[in-house]
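The complex is shown incomplete by one protein chain, all other protein chains being positioned as in the whole.
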Amino acid sequence: MGYPHASHQRETAVLSQYFGDTEARTLDGWKKRGGYQALEKALAMAPADIVNVVKESGLRGRGGAGFPTGMKWSFMKPGDGKPHYLCCNADESEPGTFKDREIMRWTPHALVEGCAIGAYAIGAETAYIYIRGEFTEPLLWMERAVQEAYAAGILGPNAMGTGKRIDVHVHKGAGAYICGEETALMNSLEGRRGNPRIKPPFPAVSGVFGSPTTINNVETLVAVCPILMKGAEWYKSMCLSNPKSTGTKLFSVCGNVRNPGTFEVVMGFPFKDFLYDLCGGPATGRKFKAVIPGGASVPIQTMEEADATLMDYEGFVAQGSMLGSGGVIVIDDAQSMVRVIARLARFFAHESCAQCTQCREGTAWTTKILERIRDGQGTMEDLDTLMSIAYNMTGTTICVLSDSCATPVISGIKKFGHEFEALIHGKRIHSVMAAVA
Amino acid sequence: MAETKMVNLTIEGRPVSVPEGTSILEAAKTAGILIPHYCYHPSLPIPGVCRMCLVEVEKAPKLAPSCATSVAEGQVVHVHNDKTLEARKGVLEFLLINHPLDCPICDQSGECELQDFTYQEGRADSRYRDPKRFNPVEDFGGDVMYVPNRCILCTRCVRFMDDLAHDAVLNVSERGDRALIGKFEGKDLTHPWAANVIDLCPVGALLSKDFLNKARAWELDRAASICPNCTQGCNIMIEVRDNSVARLKPRPNEDVNKFFMCDYGRLNYRWMNRQDRAELPMVRNGSSLAAAEWDIAIHSAANLLRDAKPFILVSPMLSNEALFLLTRLLERKGGTGVFRVATGEEAPLPGIEDLALRRDRAANVHGAEMLGFTRSENPLADLGADDVLVIADEDLRGMQADSASKARAVIVIGTAVPEGLDNVAVVLPIANFTEEEGTFTNLRGRVQRFTQAKAAPGQARPSWLVLGDLLGALGAQESFFLPSDVFADLASARQEFSGLSYDKLGMRGLPVVQAEMARASR
Partner (left out) sequence: MSAKSMGGLESPDMTAHDGSGHETAYTPVFFGETRKELDTLLSRYPTKMAALLPALWIVQRVHGWVSEDGMAEVAELLELTPAYVKGVVTFYTMYHQHPVPKYFIQVCTTAPCGICGADEVVKAFLQQTRTGELGVPSPDNKYAVIEVECLGACGFATPIMINEEFVESVTPDKVSTILARLP
């Protein structure tokens, strides 16, 4: 449901149906709503069967990369003699994204349940939920839910009376965007600087504490519960476009839109309807100018592209962008694209971990040039330099933070180059002019 | 032993065959191709962060960091094509945006990898128009000074202190372009091996306080040598300016010191430049010593030794060659050969097996023992009144002043005349180890060559030459024109050294034990 708004009839509330329902936060309330039945069912199954159901459902990672979850789980080879770990990536810090926050603060037990199922499925006895430090409220509810689950014997050495050990621990981050990158998250969990690691080795071979590890996004793990309850076929049937994108997806919407919030729709939903119908369209007297549909790291879409998009992994790619984390940033005609992109670049410069040369130096340099153009001090030469730097920053570093900084620059200059040029040539961008353009 | 699987690939059109698991960067080295890099160092963990060593592997979607990518069968690797050159040009430009162009006042200039690679393949200009980042210079303690403005964050220093010194006093602080190498207030780079971070630093960010502003890299003459300051036998370069040793640097040797040397060895070089040297041969004339021709001095010494039993006190800093010729003196009439050794605390580099600053603070203790000299705390205790005492480069410092006085006569063959001796008959001035060629035997029995780095003062001559002449004056048949001749004689006379020669030793040395084994199996 479109928290904080009333549910829209075109939404399909599977994961979000209890958002805003304060009772669902407690163990009793959660159980009344069918909670922990999926875990009970899972613990009675063989781990490989759970993996197969998830594979069959077509569930793909909801953190941004869209990797098939069941396949990821199948990389964890049982009986290798090493402890296995599940890490739940709750470091939601991609600008524009706040769906996991809603899951954790309204249905914390759903995540505990999802983690327990995931851990069991990959042969792990321990799951860590890495929550960003700024999420004080979600942290509070998650810690409470974990405590309740331990007290009720759902977690612990004899999880739900099955004799199986499942531990779930909440781990609080301390302010670093990059810890949402899975290998940086593992380093941070180990008590290190949140520096991404070189792959290989991949986490399934050597992850956190040098052991085989699976890292899943909050929404991914939570989605496993209804999949187990209602079956892979049911989940797979929720598909409006490409059969490779199944189920429902939470989209968090922010920026210059009438109803910002979190919405849940079936994969393949028309983006135009989503923006104008569910999200209420632009404010009175305004027009949409651009959308960044998958969190700050994905290419900017023009409205022509956005209007033609079907909301799934393939649909966004077909229209020049990516589904990413499902964080939709809507920009209206009152905004200067240069200002928006400069502010995004500053974010990435602030968050660069400092390991790779291109990222450490490139993000800061990009920011300086963009802010210069924003302030009317730029030159046409600066635009060439920006593009050249952006290309040097793409595909050359350990992780994709560098690429993420380059992406809005490249797509911004390509699609909204006239705004840059107008500022360089001394013209102020007025909303009317931008609308005409 | 399991056979190592070999992998065949092509790098820059050249076929290469290396063991499985080798990185592309190391594989390229075997084909004589240097892939530019900064953060990679063969003795440290691989972080893959500088992104300088990116190469194109055909069929791979992205450029690959060659330091962190293992070779694979049939790989085709391009190091110097348009794509990789463009990528490296990009990295170099990024590295330089905040790097001051202060090469004219930077000690690293001339041996700076950022300078070298920028000249080689960087942009001619920079497109950066903004102010550069500034951080003040910091004294890191020990011999190390940190110039953060020049730092390229390769983290070699941090990894050395953490992984090899096991003393993580350095860190990367802050993040993004604010990042710099940091340390904790009050915890300095005092580890006995810490100064290696200066050598590891590819740029002028970590500098030696001792060497600061002393010389430009291109003014230095370099000679391959062996550190004389303990029995480890670390391979070094002696770097000389104006006939004065300016600094010592480690020289890689996989079997002895990898890439490193300790701070004690590194900084203990001033004695090599001492000015109060014995420069002229001298012969006693009444109550004082007077300068004499070499021939006269040699014959005076020979006359004293002709019928006497010599008592020879040697320095364990002398070469195998000099010590061997001294044993020839002992063989004539019998006699005693003794030495003492200065000692100190052992200080290992824990991350590397069998590498330490050793307790015995002299290079050739093992050589002296192998050649039959006796180690003693009080080496002159058994000196007899009829003995002619030969002091071979021992300064007698700390010994009782009169301990040498009971000798009939004293012959000094040394770099300086010990103080407080009134019965010196002859002084034969010799070169110190930086001024001559020779070999040392380290504590594991490894024989290693050192070469001449500077000229000896005055009329001082190489020790082997002086001793050869002295033996000649006593009637020996051999004559030596080169130190290698002496070594050849040693190798034929002494079983432990048999089979060895300067050619076989090369510049990395060989263990005597191995030579013995080689001979046994022959």
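Note that the chains are named A and B in the order they appear, and that numbering of residues resets to 1 at the start of each chain.
Convention: a residue touches a chain if its C-beta (ideal position, glycine included) is under 8 Å from a C-beta of that chain, and two chains touch if they have at least 3 such contacts.
Fair warning: this is a prediction, and the values are worked out from it, not measured in the lab.
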Where the missing chain makes contact, among the chains that are shown: A, B
Candidate in contact with the missing chain, chosen from A:169, A:230 or A:418: A:169
Residue of A:226, A:247 or A:260 in touch with the missing chain, whole complex considered: A:260
Full-complex contact with the absent chain, from B:62, B:123 or B:187: B:187
On chain B, residues whose C-beta touches the chain left out of the figure: 162, 167-178, 182-185, 187
Absent chain, residues of chain A that touch it: 4, 83, 92-98, 101, 126, 132-137, 167, 169, 171-177, 188-194, 209, 252-256, 260-262, 296, 327, 329, 331-332, 335, 339-340, 343-344, 346-347, 349-351, 353, 364
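The working rule: only the chains that are shown with their structure count from here on.
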Chain B - residues contacting chain A, complex: 46-52, 54, 62-63, 65, 68, 86-87, 90-91, 93-95, 97-98, 127-128, 130, 152-153, 172, 174-179
Touching residues (chain side chain A, partner chain B) in the complex: 176, 193, 198, 349-358, 360-365, 368, 372, 381, 385, 388-389, 392, 395-398
